[in-house]
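Only one protein chain is missing; all other protein chains are in place.
Showing subunit A:
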Amino acid sequence: MTQAEKSVAVSVRERIVTVLQDLGIETDLENELDLAEQFESVTFINAVLDLEREFGISIPDELLNMQIFASLDHTAEIINQLLLEQT
């Protein structure tokens, strides 16, 4: 990964953390714990909606499950992939 790519990747993670923290979900950039433990179904859908709005993406059916929040890394990976598919 180039320095520029690393910078973008960190930025995506920061934005994810901000979205989740605004919803009251505890996390930080270093948190690799299972975020899904903090999610009930309504929390999940709120998080999905806010991430979609934050990044201007639509999360497809096959990814719309709790596993999307298995870890911060995993969430960021999915969002980066969706952003890439849009360009």
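General observations
Following the convention adopted for this analysis, contacts are C-beta pairs under 8 Å (C-beta built on N, C-alpha and C of every residue); 3 or more make two chains touch, one makes a residue touch a chain; residues count from 1.
To be clear about the criterion, contacts and distances are computed from a predicted model.
The complex includes a chain that is not drawn, and of the options "Phosphate transport system permease protein PstA", "Radical SAM core domain-containing protein", "Sulfurtransferase complex subunit TusD" or "Gluconate 2-dehydrogenase subunit 3" the UniProt name matching it is "Radical SAM core domain-containing protein".
Residue positions on subunit A in contact with the hidden chain: 22-24, 40, 42-43, 45-46, 48-49, 52-53, 58-61, 64, in rising order.
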